[in-house]
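Would you mind keeping the following structure in view while I ask a few things?
Of the protein chains in this complex, all but one are displayed in their positions.
Think of it as A, B and C in the order they're written, each chain with its own count starting at 1.
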Amino acid sequence: MAMLHIIRNSGFSSSALMQCLSMNLPQDSILLMDDGCYNLNHPLLLAALVKQPALKVYFISLHASARAQKTSNTSFVSSTLDDVLELLFSHDNSITWS
Amino acid sequence: MTINYNNETLATDKQGYLLDFTLWNEDVAVLLAQTDEIELSEAHWEVIRFVREFYLTYNTSPAIRALTKAMKAEFGEEKASSRYLYRLFKEGPAKQATKYAGLPKPARCI
Amino acid sequence: MSAAIYEEKQTDKTIAIVNTQAPFSSADGKEALDAALIFGSYEQATSLFFIGDGVFQVIGEQNASAIEIKDYLKTFSALEFYDIENIYVCQQSLTERNLMANFHIDNVQVLANEAFSQRLHQHNVIYRF
Partner (left out) sequence: MQNTLALVVTTPPNSNLTTTAINLVKRAIDKDVAIVGVFFYQDGVLNAAKHLSIPNDEYQALQHWQQLSNEYHVPLHLCVSAAEKRGLTDELSNNENSNIDKAFIVSGLGELVELTSKAERVVQL
């Protein structure tokens, strides 16, 4: 089953990102929400993307821009809360890491 | 609130549950039941003792389903139904047996 | 509402309760267990997962009463009466913390990362505490 991993904390201060990456399976997606957007440039996430180029990572663009978080990495998909609703229903289940 | 036992005052909460479960004994159970105008039969005692033992072992009072499942192992099928337990404790076995067993009031949502 | 009334409406969803916090400084572990016991009493297929600092909840030889905390860990031994029989612990989390597989409850299954994650994926609804 495809799981949506929602990350709401910065991986620099919490283990949420690390735990998410250790539980992430190929069919899953990651969604960066709230402080989770600070992970856009986190080395662990970038390394995971190098290892698994097909890994799907979404981020809420409003949450990122409010925090002055930018990325030029085209692997990240800029999203809205409307997209989040679609993601919830296009995945079988979700887990919120925070 | 309080109940009197042996010239001593035992504190209870608003609903009559003993505040300190270590002050309980079987005489106190009779007094607690009296405040609800209930006379304890041997069938009541079986459940009260069982619930207290469960609490002392697991640090929680059993919810009704867990109580029936645990009682089934101890007393067999016939006494392991919620109907049997509700007949004995009309206000709900989890709440009422716990009270006479001197245990804290179970959390409201449980 | 009693469990008896609820029985007719039950679905076949499976619930995972994931524990990620150590037992005593936060209420997370206790509140996760309260939720698990309710799902269990309503006959919902419920599994417990321990990962990260959550593994500190299941290791043996703890003594909560020494620090005046109610020992809710003792309640884990009653899980069988709530039909909660699947208890999974993450091997990597144990290893990182230099912990042995010495638990205060029986029938714990220690799983390597991938297997642990596969089990988690099989559940319809996941609550993380």
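Just so we're on the same page, a residue touches a chain if its C-beta (ideal position, glycine included) is under 8 Å from a C-beta of that chain, and two chains touch if they have at least 3 such contacts.
All values derive from a computational prediction rather than experimental measurement.
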Residue of C:Phe39, C:Phe56 or C:Phe103 in touch with the missing chain, whole complex considered: C:Phe39
Positions on subunit C contacted by the hidden chain, ascending: 1, 6, 9-11, 13, 15, 27-28, 31, 34-35, 38-39, 42, 44, 125-129
Contacts of subunit A with the absent chain, listed as residue ranges: 6, 8, 33-34, 63, 80-82, 84-85, 88-89, 93-96, 98
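One rule holds for everything that comes next: only the chains that are shown with their structure count from here on.
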Between subunit A and subunit C, centroid-to-centroid distance (C-alpha), Å: 26
Whole-Å gap between the CA centroids of subunit B and subunit C: 27
Centre distance in Å when subunit A and subunit B are each reduced to the mean of their C-alpha atoms: 50
Multi-partner residues of subunit B (at least 2 other chains): none
Set of subunit C residues in contact with two or more other chains: none
Contact footprint of subunit C on subunit B as seen in their complex: 54, 57-60, 62-67, 69-70, 82, 92, 107, 109-110
Subunit C partner contacts - residues on subunit A that touch it in the complex: 1, 3, 15, 19, 22-25, 92-98
Residue ranges of subunit C touching subunit A (in the complex, touch as defined): 18, 20, 51-53, 92, 113, 116-118, 120-126, 128
